[in-house]
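As you look at this complex, bear in mind that one protein chain is not there, while each of the others sits in place.
The first chain written gets the first letter, and so on, giving A, B and C; residue counts start at 1 in each chain.
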Amino acid sequence: MGKGRLEAFSDGVIAIIITIMVLELKVPHGTDWSSLTPLFPVFLSYVLSFVFIGIYWNNHHHMLHAIQHVNGKILLANLHLLFWLSLVPFVTGWMGENHFAALPVALYGFVLLMTGFAYLVLARLLAAYEGKDSQLALALGRDYKGKASLLAYAIAIPLSFVKTWMAFIIYVGIAIMWFLPDPRIEKTVAK
Amino acid sequence: MGKGRLEAFSDGVIAIIITIMVLELKVPHGTDWSSLTPLFPVFLSYVLSFVFIGIYWNNHHHMLHAIQHVNGKILLANLHLLFWLSLVPFVTGWMGENHFAALPVALYGFVLLMTGFAYLVLARLLAAYEGKDSQLALALGRDYKGKASLLAYAIAIPLSFVKTWMAFIIYVGIAIMWFLPDPRIEKTVAK
Amino acid sequence: MGKGRLEAFSDGVIAIIITIMVLELKVPHGTDWSSLTPLFPVFLSYVLSFVFIGIYWNNHHHMLHAIQHVNGKILLANLHLLFWLSLVPFVTGWMGENHFAALPVALYGFVLLMTGFAYLVLARLLAAYEGKDSQLALALGRDYKGKASLLAYAIAIPLSFVKTWMAFIIYVGIAIMWFLPDPRIEKTVAK
Partner (left out) sequence: MGKGRLEAFSDGVIAIIITIMVLELKVPHGTDWSSLTPLFPVFLSYVLSFVFIGIYWNNHHHMLHAIQHVNGKILLANLHLLFWLSLVPFVTGWMGENHFAALPVALYGFVLLMTGFAYLVLARLLAAYEGKDSQLALALGRDYKGKASLLAYAIAIPLSFVKTWMAFIIYVGIAIMWFLPDPRIEKTVAK
């Protein structure tokens, strides 16, 4: 089974998710600077989530570039990833509108943790389907970066209830770590 | 006529439907657990509908994979399917926000029944267009699963007014039954 | 210049337009039949607009199927068509929520008139670019159906202020007339 429609559908869903988040930036009624001030945390959350979803699209693009075929299990694992991604606008809005209160920050981390986990499952299934000597399997290797991210989220979630800003710093750190396209896959594919 | 744009348009519409449902998960004003509690039934409805729409996308993908061409009637039958799918976010929101009251649960079932019927019509038209010895016609066969689903919806709708939770259990059962990609088509295509 | 991205972008925009209209079907607070009653005119408007936009997608699909290349003017004419289509959700919502009052029904007709006009301009440009002996030019011919629709809208708009329901009947009549894919193009292409 070809991968074309899987890519097209994922592109569609991710494009919509990344765009509807901006609807949480509600148009203010005033026209001065002070009417923009309450939007600042919402905007900050939007930027962070835009970067995260952009990274996922980017890596999803790289990963599927390295493979040729998909099966039924992979379609389901991809839907599972899209499900968690689809919850990002909700937690982004909740975190932003409540000025980074503890529980919203923790839930934001939980959704990112589940998204990262769903991505890891999809990557494993793809690597297994391609074979352990495939480009993708070699490129993924032991996937220290993916596992480190999951660990960091798992630390950040309880930390939200102690020092909320520290959890937020961890999220930003993970985003920066992933910001550049995965050199493992790009290098291996380039060989 | 090629099937490319039919797939692209359907992917677009289904991707939007599956994503705008999350807009019913309205960001709560509070920041504690109790402010999330009223969202639980909305979230549960969202999960169920996400699974249903994911299944439709999945099976639509499989079905169109097995064919090569489409005609005008098929385009209309596909639009008909998309019409009923487009009503899923509305009935999902109504069911979730009213904590699974009888009429919303019944209407949810009715929209799923009509969606299932529209899918069946599309499948028949595709099989007829491909010919009765085609892969698709053989793969669909007598389509016990599709017919059983319609029957189950037809039972669940009146049942909503008697024991609402039983109707809901039937919907969940149908979702589980369809969750895995249709082995009939995958097997036949693989031959 | 290839037509691939023109089709992809148009499919995307049309898919979103046809889907966001359903957001006007606001989830009611009650759970009985009477809470659905005020939604009936909104639903009726939605069905009519879904059919119209479905027809446009369908015919757009047929028309672009018959051509190979596009130029800058055609891209702009296509954007012009998408602009008027993008106003359909607004006029649909206004007409539905006001139970088919005179001015909303007239404005609905005006947007459909401009959409039809934009479609006609796009068709002319495509036929001119392909050459007067092209499949598309022959298929369009004198385009009685397109011109008749524009005339019908032009009659319906003032009529909205006299007998609103007659304007609505005209819209429904036009929708039915266009409902089947254009046999002119399909036949010519099939030759």
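Quick note on the criterion: a contact is a pair of C-beta atoms (placed from the backbone, for glycine too) under 8 Å apart; a residue touches a chain by one contact, two chains touch by 3 or more.
Model, not experiment: these values are computed from the prediction.
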{"item": "Absent-chain interface as seen on chain C, which is shown", "value": "1-2, 5-6, 8-9, 12-13, 15-17, 20, 23-24, 72, 75-76, 79, 82-83, 86-87, 89-90, 93-94, 97-98, 101-104"}
{"item": "Hidden partner chain, residues of chain A it touches", "value": "7-8, 11-12, 14-16, 18-20, 22-23, 25, 27-29, 31-33, 36, 47, 50, 54, 57-58, 61, 65, 179-181, 186, 189"}
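Everything below uses one rule, namely that only the chains that are shown with their structure count from here on.
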{"item": "Numbering shared by both copies at the chain B-chain A contact, with half separating same from different", "value": "different"}
{"item": "Turning angle required so that chain B lies on chain C, C-alpha fit (0 to 180°, nearest 5)", "value": "90"}
{"item": "Chain of greatest Cα-centre distance to chain C", "value": "A"}
{"item": "Sites on chain B at which at least two other chains make contact", "value": "8, 12, 15-16, 20, 23"}
